[in-house]
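Take a look at this one; I'll ask things after.
Apart from one protein chain that is not included, each protein chain of the complex appears where it belongs.
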Amino acid sequence: MLSIIFLTVILLYIIGFYYLVTTRNLIRILIAMEVLTKGLTLTLIYVGKVTGQMATAQSMVITLIIIEVVVLAVAAGIIINIFNHTDSLDVRKISRKKE
Amino acid sequence: MPTLFVLIPFIGIVLLNLLYSQKVKNLAYGAVLLVTLIQLFMAGSLIFECATNFFSSVEIKYFVHLSIDLYAAIVLFTIGLISLIALIIRRYADKDEIFNFSQLILIIMIGMNGTVMVTDIFSLYVFLEVTSVASFVLIAKKKELLALNGSFKYLLMSSIATIMILSAVAILFMTYGTLSYAELGTQLNAAADSLSLQVILAIICLVTGLSIKAGLVPFHMWVPDAYSQSNSAVSILLAGIVTKAGGIYAILRLLMVVFPHIALISNVFAFIGIITIVAGALLALTQNEFKKMLAYSSISQVGYIIIGACCGTPLGFLGAFLHFFNHATFKSLLFVNSAAIESRTGIKELDKLEGLGGRMKVTAGTSAVAFLSTAGIPPLSGFWSKVIIIIALWQVGYIPYAIIALLASILTLAYFLILQRKVFFGKQSAEFDHVKEANGGFISASMILAIITVLVGIAFPFVLNFLKIKGLF
Partner (left out) sequence: MNDIVLYILLGLLVVSAVLTAMIKNTLKAVIALALASAILTVIMFMMKAPLAAVFELSVCAGLVTAIFVSTISLTDSPDPDEQQVMREKKRLTRYIFLPIIIIIVAGILLIAQPALNFSFAAPPAVQSTVQDTIWHTRNLDIAGQIIVILAGVFGVVILFKERLKK
């Protein structure tokens, strides 16, 4: 029964990684990172239930969520600054301008 | 005692922000300088204390969840030293920027001290994230397009690495029910011969995640952009300690305590280390920009540290940590010199710089010392650490790796000699007539680092004698 959860986790990881690699928009890269974080959260809760140590697993999930939010806020700030410089959110345009 | 390393910078930040006024802003620089000096002294005293009982690998200082032993003390000393150097260089920037920069340095110091001292895999992740978030902000502080690009790439790869490390932590937690280093170490030792599939999967994820954070080949894509497109002082911090005290120290500590008898992980890391050495050295040859060439050379030197640690013997770990300290000093010295050149001539590309030796004598002399130490020439410090690593590899039986490491070292030597001759001792072109020597901050920083390199090199035979008495050779 619980291995269905494992299947969901693997699917979430695959969706997240696939999206991360094939998207061209900077904001969608952040959305893909969020999907991956959801997969990780579900993994931690599953592990907590299976080993019976729900308390440790919940504190890990809470710490993970807080740190992810801070990283996301800094990433949003960087994206807004990139937009102010180039008026574009395209990943390829930014890399090409470097040369 | 270990909490002091984390508590003192934190008190510094709190005080600097609570008593916010114009006078405090002016004092901020001196306050942070004081904090780094305090860290230097505390770590130095710990090294002296630990050196007497070197081979009992018992933790010397132990608070609730933090512990320091000899290797951690060496890394703490390095952190204090490089932070001090980075602050000395920024002395002449304007006041507002120094205020922000000082506070971010305090946060990075808290993060790195924490990474070095924890005894728990999950707390390792938390403090790695502290260091990473502060680094993103430091790189992006310049707010030019290239710097933002480098910071975003670093952010992306760091988040992927976080996901992989935490997945590995989750699987290990599921299999063994514990998160601390010591308990995981004993349980993995007991099961070392027959590892189940899920533990192998966890190890693969952990190796990938830590390699991304440490900048090992083939996951090094973010390293050249992040190092070369940030401010000079930030480049020194990044190349000198952030990737090292974060990713590399995590790998070393895990190899020492949690996975000491598992052959799979040592072999994989040894292979990654050798590829890193060769690829870094080869890629450094093709670069035109000074800082990018130094970034690739840093990647290559980090490979030496990893290979030294994969031997598993005390000699190997000694070589790895010694190379850690030496690399921090001579690579920071090279970055200081490149920043000095850039501040006086405004040029970043190598093929346009010719014959500056006559004008910038101190820079030329110290960078000669740094290049020779990188390539491993006696009696400088780089020679000793490379020799110890190669001997440790020979003793364990990784003979082809030892030969490749030696050849890469000779390759580095050839390239750096050509470079040194061209940039500093060649014929001076006319456009550099107005170039003076770099200003006081750069001179004092480079002199300090050069003196340390030479002193460690000259004093090391005494340490080797001491080790011979203890029976290590």
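The letters A and B name the chains in turn, as written, and every chain counts its residues from 1.
In this text, contacts are C-beta pairs under 8 Å (C-beta built on N, C-alpha and C of every residue); 3 or more make two chains touch, one makes a residue touch a chain.
Since this is a predicted model, take the numbers as computed values, not measurements.
S.K.: Check the options B:Tyr29, B:Phe136 or B:Phe442 and report the residue that touches the missing chain.
M.R.: That would be B:Phe136, which touches the missing chain.
S.K.: Which residue from B:Phe5, B:Phe127 or B:Phe460 sits in contact with the chain not drawn here?
M.R.: B:Phe127
S.K.: Which residues does chain B use to touch the chain missing from this display?
M.R.: 6, 10, 13, 64-66, 100, 103-104, 107, 110-111, 114, 118, 120, 122-123, 126-127, 129-130, 133-134, 136-137, 140-141, 143, 173-178, 196, 198
S.K.: By the contact definition given up top, give the residues of chain A that touch the hidden chain.
M.R.: Residues 1, 3-8, 10-12, 14-16, 18-19, 22-25, 27-28, 30-32, 34-35, 37-38, 41-42, 45-46, 48-59, 61-63, 65-67, 69-74, 76-81, 83-84, 87-90 of chain A touch the chain that is not shown.
We adopt the following convention: only the chains that are shown with their structure count from here on.
S.K.: In whole angstrom, how far does the Cα centroid of chain A sit from the Cα centroid of chain B?
M.R.: The mean C-alpha positions of chain A and chain B differ by 28 Å.
S.K.: Under the touch definition given earlier, write down the residues of chain A that touch chain B in their complex.
M.R.: 20, 26, 29, 33, 36-37, 40, 43-44, 47, 50-51, 53, 56-57, 60, 63-64, 67, 70-71, 74-75, 77-79, 81-82, 85-86, 94-95, 97-98
S.K.: Looking at the complex, which residues from chain B come into contact with chain A?
M.R.: Touch list, chain B to chain A: 122, 126, 129, 132-133, 136-137, 140, 143-146, 148-149, 151-152, 155-156, 159-160, 163, 166-167, 170-171, 173-174, 177, 179.
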